[in-house]
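Yeah, one chain of the complex is gone here, protein chain that is, but the others are all in their spots.
By written order: A, B and C. Residues from 1 in each chain.
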Amino acid sequence: MLAYLLRRLIGLVAVLLAMAFLIFALQGIIPADPARAIAGVAAPVEVLEAVRDKLGLSDPVPVQYGRFLGRVVQGDLGTSIRTRQPVLADIQKYLPASLELGLAALLIGTALAGLFALVHRRFPGSAVVRLTLITAGSTPIFLTALLLVYFVWFRLGWLPGAGRLSHRGFSGPTGLNLIDGLLAVRPDIALDALQHLLLPALAVALPIAVAVGRSLGASLHEVMRRPYIRTMRGKGLSEGEALWRHGLRNAASAPLAMLGLQIGLMFGNLMVVERIFAWPGLGLYMVQSFASADLPAILGVSLAFGSIYIVANIGIEMAQSLADPRIGLSRSRAGAAD
Amino acid sequence: MISKAFSRLGGALAVLTLVLTPAMAEEVLRVPLSVDIGTFDPDNGFEIGAMSAIDNVYEGLVEYAPGSTEIVGQLAERWEVGADELSYTFHLRDGVSFHDGTPLDAAAVVQSFERRRTGELALSYFLGNVTDIAASDPATVVITLGHKQPSFIHVLASAWGPKVISPKVFAEHAGSDLAASWLNEHAVGTGPFTLTEFKRGEGYALKRNDAYWGAKPFFEEIRLPVVPDLSQQILQLQAGELDAVPDGYPVAQLAGLPATLEVSAAPNMTQFQIYTKPGTAMDDAAVRSAVLTAINPALWMKDIFGDYAELSKSLYQNAMLDPAVPVSFPTDLEAAKAAIAAHGPVQLRIGVQSEVVSYARIAELMVAQLATIGVKASVEVLPLGAAYVMKGDAKAPDMLLTIANPDAAHPESQAKTYFTTDAVLNFYGRSLPEADALVNEAGLMTDVAARDALYEQAGHMYFDAGYAIPLVDADDVVVHAKGLVDLGLRPAFPQGNIDYGTARWAP
Amino acid sequence: MARRGGRRDQRLTMAAAPVLAVRDLSVALSRNGRSSRVLEAVSFAVAPHEIVALVGASGSGKSTLGLAIQGLLPRDARPEISGSICVAEAELVGAAEPALRQIRRSLVRVVPQDPLSGLDPTMTIGRQMAGKAREREAIAWLRRTGIADPERVARSYPHRLSGGQRQRVLIAMAMLARPRLLIADEPTTALDVLTQAQVLETLRGLTRAEGSALLFITHDLAVATSLADRVVVLEAGQVVEIGPVGAMLAAPQAAATRRLLAARYDLGSDRNRPLPAEGASVAWPAARRDASKVLELVGVSKTLGRRQVVHQVDLSIEAGESVAVVGESGAGKSTLLRIAAGLTKPDAGTVTRLGETRPQIVFQDPVAALTPWLSVGEQVADRLRGLGLNTAERRRRLGEAFAMVGLPESLMAALPGELSVGQCQRAVLARAIVVPPRLLLCDEPASAIDMPLAAAMLNLIGALRRRLGMALLFVTHDIAAARLIGDRIAVMQDGAVIEAGEAEALIARPATAHTRALVAAIPRFETAR
């Protein structure tokens, strides 16, 4: 286990280095000019040059990359061009909102996926169920989000459609308002945070739920025909018991893998949803960084999201091996002998 | 089944929401920001969205009067220009104090202006021509220029012009960077509002400065939530959760606004222009004339801007300069078609600086218009900052659609930023020395009519040489709740710059 | 339980109330929308304590009957059932699901066919046997099935256990409920000969001790007769013969029974002629032999992972000679075969092969050995490429090969999935001999299939090798098959050849205990009691 974690940690560092390099390599070929973004549109050439020198943008790319790596190792992701704050500090500031939204979306998504899978099992081969799910899964996320805002908030007024909290000036230790509200024994805050969270989380969760739900449905369908399920039925277990005790675990691997894939796709959706719901998270920060060619910020957020993605995938691998003891964490390469 | 369950849950939560949402006090103005405020430092920040707030917290020596390009005193009650046109003497207003209680004096002005001038900050170039800033007595500041610059007073009145920061800030937070990092998110000025909340990504809040020297603002608090998505802004405005959408409300929807909303529009110095690359088919006078016929803004302006724009009369914004002879576009479409047919296939690549909606719409329209005369046009969104490095680049698009939006309401700002050979934003690096000479000559003149005549003449030369094409001057359009008045929009300020100090609910 | 009083009068005709009474049972299942009758008017009964063997070839409907008795016919197949199944006086046909579950929980238990896939791979043995509460009881039952370290096994996941252990676990799991009726559905097909004998003994011992009746489903008449009191022979969904074992062996009534008996081979079968599976047979012609060595292995060793799979093996085969290698699974015989074929390189020792045509292999599972998406003809013809033959010549050779293995030419365009198992077997052989190799290698070709098919396969291989003059290396766990096919037999244990010699002599006078055990484990045509 420890060896596994260590190996994955080394892998993580390798991936981060590669990612940093990729984005840095891009920087070498783009005509974009962060110095211009810093100095302003009308700034004279001398000012521009001064800013370039100050940022070290006049150095060759490998030198910049080396310098960047050196700093990253020390936990310094550079200074954002737009906010003029250390990128790390910015990430710390914006991360909790994204984390709250992402976790809630994963939770809702997984729950809905289970629901979808059960509906799928209850009405196998139902064209209506399938078409509904696929349609939901192929709607552009921004349309889903805006329709949710329009109907649920604007038209019906059931849930708030923007922001994280109606209360101003509340903050807690974790930065996740829902949890902080509970920690501070402020049910009003927790409830308010939950209300604000539901719609955007639902928007992010929907594609996850559809993809994972369909995968789980298909996987269950297959597993429930395996001989060992017949053994368990032969023991007198009911359909439900056989499904919960034996089917689900055996069917978990493929949907878990799909969940991992969806987490990768979720980062893009987070940017959209955070923008539409005015949700002050890393996605929003990233989107705004695009507009001002804020490369340190783009790089920093990419690294942050990248790390989260890798950690999430390690988690998923562990969940897979937990569900099925045959899947070793070692990912053995030796062929099956004799 | 799912939706039913969900609707029940939603209904239950809705009831709670109503109970929990605090009633809005009437003295709060809520205006959304599309983009985070990067920095609140008046010497560093140039983002359009932030300027309203910065200009309501900080004040300079002079300012543009609302609704005009006329310059009036702000912290300076009056000023004189020396006979040599190099020294400017400002007499400070009495009884002004900063938000932290420090009284305003000449030394404070000098300290702030010196920071701007020498601090290597983003906006330092504003005072590039200043050689000396001195306090001749506690209520008098004397600024000395290196060479004659009649436009200097406009520089001071610009939305981005130098502001006065409390000396206490420098005493307590100077650090090694002239307090730049502290001033990113904090502010102590003399304006009608103080900055009380700075939460990037979430929003900002200003509180009324009750010790303000001027007229007491109507609103007690200004809330500036970050609402990046325009659709969301519109919905929130219609739902009454915002009081105004300061910028970007789709013009096509203005005719059908709900009864609770209304529009305040004012002329603005937002001019859409086209810059052309040398060495394209447009160098042929006949083709150029045909293209001008097709993209004639008179043919499409209303489709995009409705009643909220006017045709540009020259390469200078209409609000800045009223030309004796406006530029004219040919109108014979049949002749244009014939010219293109005679010339052979013409393809044009139109570059736009970003995927801003108005750029996209105009570009789309121009493509459609050009198609009618047989010119094939395509649109490219340029990578970030690419527009600034197009000089001499053969792969650059054939024309660039952009907004010219000078710092100040003075033709020199426009000409020296965009047209002259050494202009920073002379995108394609084109050069017309005779016209440059006229601009330089005009820059030294104090007689406004004579000066403008020279600028106009230079403008015609740039236009006729095919450097740039003025299209449309777009209005400043603010959509807001009915009854919000005195928005204090200024033509020389960026769009949507509501003056929180004057805005109020009509009784 | 609601129907308890229903048919008392009829049951009184039997000596004791039967544990299982099947009457006039007909079952139709639909596949791909087409309904077909799988069981037709089946009637039989099982008395308490009795062991009844249900014997039939594959496709005879015996497994469907087993499922019907549990009330577990696959729902996808839309079963239509008529007639009656009574288990301990409870009627199953038409019973509600909860009642069926109650019956499965306490009255009828099943030991499924395939121990490899019959256990939930994600749960420890102890948990899936009994849940947390009754783990101690589960361990006790594991011990009673002959598992040496039941505590460890209870904590293990299925994939850590051997096939025999898993089958014992399944038996323990079934017996845990002390059922009135235990159904064992071909529980030993996938097991080694030695293990098979032990598992059968365990089954018999436990059911006898607990007083459960046993319904034993098998295709192997010898296994059936060695275990059961009575035999029910099923053919094409109908009961064709029913009666005590002794009577049936002495005077089989139905043709199906006679066919099953004829296909059966054991250590007493005549090895000088083909098995009489397909009617009367004449003696084998003598094989063409000479002293040249087509294969010579000297001091061959192979290690896979940490395990030495083959250890210092010497083996040579002369032209036209047939050598059978016998051993339990894991003895290293398959690896030895792969080394002989040149598919695996030995770590030590030398391999010498004679002849330019590389040895051909016939693998264990004939269906799996054919590429599913290519037609049979194309796959056989694959080996004719690169020989410089023209199209007509190729067609002729292909036709010859098909004729030699007894496959109609019309099947050339068929995909493997469209063939029966027997036809696949012949196709595999056709591919091996279309260009006859000097040496043919067979990897347990008769072990995964029904007895009649196995007999046919042995006959065919015997005929082909004699006709084409091929030498043969035949790997099997069944010493009876080895005796029939091999001129010589080599016995392997733990990677080493422990004994080798002329077939008859070796079986008559085994030199090692292991060989003696292998010989003893072969079921014979007599009741064990």
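By definition in this document, contacts are C-beta pairs under 8 Å (C-beta built on N, C-alpha and C of every residue); 3 or more make two chains touch, one makes a residue touch a chain.
By definition in this document, contacts and distances are computed from a predicted model.
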Between "Acyl-CoA dehydrogenase", "ABC transporter permease", "Molybdopterin synthase sulfur carrier subunit" or "Multicomponent K+:H+ antiporter subunit F", choose the name on the UniProt record of the chain that's been left out.
"ABC transporter permease"
Touching the missing chain are A, B, C
Residue among C:V55, C:V108 or C:A341 touching the omitted chain
C:A341
What residues on chain A make contact with the chain left out of this view?
11, 14-15, 18-19, 22-23, 26-27, 29-30, 32, 127, 130-131, 134-135, 137-143, 146-147, 150, 207, 218, 222, 264-265, 267-269, 271-272, 275, 286-287, 290-291, 298, 302, 305-306, 309-310, 313, 333, 335-336
On chain C, where is the contact patch with the chain that was removed from view?
341, 343, 358, 360-361, 363-365, 368-374, 378-379, 382-383, 385-386, 415, 417, 428, 431-432
On chain B, where is the contact patch with the chain that was removed from view?
230-231, 234-235, 250, 252-253, 256, 300, 303-304, 352, 354-355, 357, 359-361, 363-365, 367-368, 371-372, 378-384, 386
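As a working rule, only the chains that are shown with their structure count from here on.
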Which chain is in the middle, if each chain's centre is the mean of its C-alpha atoms?
A
Look at all chain centres (mean of CA atoms) and spot the one farthest from the centre of chain C.
B
So how far apart, in whole Å, are chain B and chain C when each is placed at the average of its C-alpha atoms?
86
Centre-to-centre distance between chain B and chain A (centres being mean Cα positions), rounded to whole Å
37
Residue numbers in chain A touching two or more further chains are none
Quick one: which residues in chain B touch 2 or more of the other chains?
none
Sort out for me which residues of chain A touch chain B in the complex.
30-34, 36-45, 47, 50, 82-85, 90, 93-94, 97, 115, 146, 149-150, 152-154, 156-164, 166, 168, 188, 191-192, 195, 198, 275-278, 280-281, 284-285, 287-288, 290-293
Enumerate the contact residues on chain C facing chain A in the complex.
70, 72, 97-98, 101-106, 109-110, 112-114, 117-123, 128, 157, 159, 170, 173, 177, 304-305, 307, 309, 330, 332, 334-335
Contact residues on chain A for chain C in the complex?
226-238, 245-246, 249-250, 323-326, 334, 337-338
